[in-house]
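A single protein chain has been omitted from the complex, and every remaining protein chain is retained in its original position.
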C-alpha cells in the first residue's frame, strides 16, 4: 500500500462514515448522547478538505497530518481516540513509501497500544478496542504467514467487524455507556463499528496488482 | 336593616361568592389572569372567620371592620376596591343602629365616590362601577319616593345585575382587560358581577317586617 | 404540572422561608410579622429607605433585589397578585429611618391601588413616601398613554438607581426627579415562545401554538402585538430594538444599559445570542452599550421567552449605576470600574 492508496482509503472511509452517520449516532443514542456519527463525520469532513495538500507526502506524514486534523475537528471522546489511532499509525510507519503486511501489523499494534494508553480501556470494556484488537491479531498472524496486504487487510477488517458485532453482548465499562452497567447489554458499541468501517475502507483501497510478498 | 341583618347579608354573600367562585374566575380568565373568583372567595372566607366577633357592633363598625379584613386577605385589584367599598359604606353609616333607604342611598353614593377616587375609573370603563352606579341611581330614586329598604334594595340589586350583564358590550379601559381593547367586547366584567351578587345578598338579608318608612 | 414544590397553596410562604434560610444571615434580612415581608437590618439612620414588591412567582424579583445599594424591603403578595396594604405598611415601617420611603413597583391595577392605600396609611403615621409606578413595556399602550403601560424588567435598573441615591444620602424629594428621569429613559419589549403554569391551579397562563411566538406579550399572557410564526433570534431582536429605539426615541450617540432577561425557562445560550443581535443592531443606530446584563431577573414561572430593556444613561445615572451594590441574585453587582 502506497501513498495514493492511503489517500484513496481516507476518502473512502470519509464517504462511508458520512453515509452511516445517522446509524452510528443511533447506536450512540442507546447508551450515550447520540452524537457519535455526527462527530466522526465532522472529523473526516475536515480530513477531506486537506487530502489534496497531502497527495505528495509519504504514508507516515499523511497519517500524522490526518491525526492532527481529527484531533481539532472531531470532538467528543472519539476525537482524541481516532487522532491517536492515526498518529500512532503514522509514527510506526516511519518514512517508508510502501506498507506491506508486516509493517501494517506493527503499525496497528502501535495504534492499539496508543489508544489503550490514552483511554485506559482493555479489550472486553465494550469500546473501539474490541474491534481493533481482533484486527491486530489477525494481521500479525497473516504477517507471519506472508499473506499479501490486500487479503490480510480484508481478513483484519472482517475480524474487526465481527468484534464490533460482538460488543452487543458486553457490559460497557468506559465512556458514557458505563453508567448503564448491565442495561448496556444488547446494544453494540458505535466506536467499534466506526473502527470496522475504517479498516474495511483501507482494505478496499489496496489495488489487486500489489506485488506478491 | 339592623346589625343582625347586616351580619346575615355578609354571611350570605360569602356563601354565594364561594359557590360562584369558578364562574367568576372563568370570566376573569377571558380578559385577565383568571384569579378573580379565587381572590374574592378568599377575602370573604376571612370575613366569615371574624363575623361572630362583630355580632355586638353597630352596622358602621361592622362595615369598617369588614373593609379592613378584605384589604389584607383578598389580594389582586379587587381587594382594595371591595375594601374601599365596605369602609366607605361604614363611614357614611356613622353610628346609627338602623339603616333605612335614605341612609343606604347616602352610603352607596359614598362608596361609589371612594372606589372612583381609588381606581380612577368612570362608568362605561367596564369595571365594577358599571354595576354600582345603576344601583346608586335606583336607590336614590327610591329614597326620594320613600320606598321601604327591602324593596328598594332589591330594585338596586336588579339594576346592578343589569349593569353587570351590559358590561359585555363595553370596551375595557381599566385593569388587565384594558390591554385587549376591542377584543374585550363580548366578555362581561367579573368585578361587576361580584358587586351584583353582594347587593343582592344585602337585599335578601332584609326581613319582611321592616317598619314601613 | 411537574414542579419541585410541596402544597401548591403554600408556595408563597415556603419560597419566602427558603429565601430567608438561604440569604437571611448573609444579607442581614429578617421577616416582619406573619406575612411575607423581608427587610434589611443594617440601614443607617436618617437615610431614605427603598421598598419594592409585588406578586410572588416572578423570582428573583422582588426578594432578589434586597441588599446594600439596592432595596431595603421586599413585600411579596400571593403568586401573581399584589401585596395587601398592611404588608406594605409593615415593611415600610420596619425600614423607615426618618427620611421617608421610596416605593418602586410595577404599574398594575392591584399594585397601584394597594400601594396607594398603604401610602395614605403611612402618611397618617407621619411617614412620607413616594410611589414610583414602573411603566416600561412599550407594547401595552401608545407613547401618548405611557401611564397605562405595564411594568417589566426596568424595576431592576430603577431599584439600582434609587438604592445608590439613598446610599449617598439623597433626600426623598431630591431622589424623585432622578428616578423619574431614569424611568423615562427605560424601554422594554418582550417576546414569548411558551406559556407557564400557575402553581395553585396547574393551569397554563395562556395558550400559544407549537410554532408561534408573540412579541409584546405581558407577563401573565396579556396580549401583545399579536401571534406570528417563530423567527430567528436576529430578525426577532432587530424588530424589538427598532420599536424600542423609535419609542423613546434613542438617538445616535446615546449610551445605554442593556438587559437581556430570561422569562423563566430561556437558556443562557439564547440570551447570549439575543445579546449578540442587540449589540449589532444598536451599533447600526450609533448607540453604544455601556454594560450588559443577561440572565433571569423578572420571570413568570417556567415561561420561555426573552425581554429586552434599554436604559439611556447620562453622567449622573452612569455614576449611580456604578455605585457599589450587592444582592443575592446578582442584581447589578458592583460593576468593575
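For reference, chains read A, B and C in written order, and residue numbers begin at 1 within each chain.
The working rule: a residue touches a chain if its C-beta (ideal position, glycine included) is under 8 Å from a C-beta of that chain, and two chains touch if they have at least 3 such contacts.
The model shown is predicted, which means the values in this text are computed figures rather than measured ones.
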item: Shown chains that the omitted chain touches within the full complex; value: A, C
item: Full-complex contact with the absent chain, from A:34, A:61, A:102 or A:124; value: A:34
item: Contacting the left-out chain in the complete assembly, out of A:103, A:174 or A:194; value: A:174
item: Of C:89, C:213, C:245 or C:311, the one touching the omitted chain in the full complex; value: C:213
item: Sole contact to the chain not displayed, among A:118, A:168 or A:185; value: A:118
item: Interface residues of subunit C (partner: the chain not displayed); value: 2-6, 11, 14-19, 21-23, 26-27, 56-57, 59-60, 64, 68, 191, 193-194, 199, 210-211, 213, 230, 232-234, 236-237, 258, 260, 264-277, 279, 289, 291-296, 299, 301-302, 304, 306, 326, 328-330, 333-336
item: Residues from subunit A at the interface with the omitted partner, ascending; value: 33-35, 38-39, 71-81, 83-84, 118-119, 174-176, 178-180, 183
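Throughout what follows, only the chains that are shown with their structure count from here on.
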item: Inter-chain centre distance, subunit A versus subunit B - centres from mean C-alpha coordinates, in Å; value: 81
item: Subunit B, residues touching no fewer than two other chains; value: none
item: Two or more partner chains touched - positions in subunit C; value: none
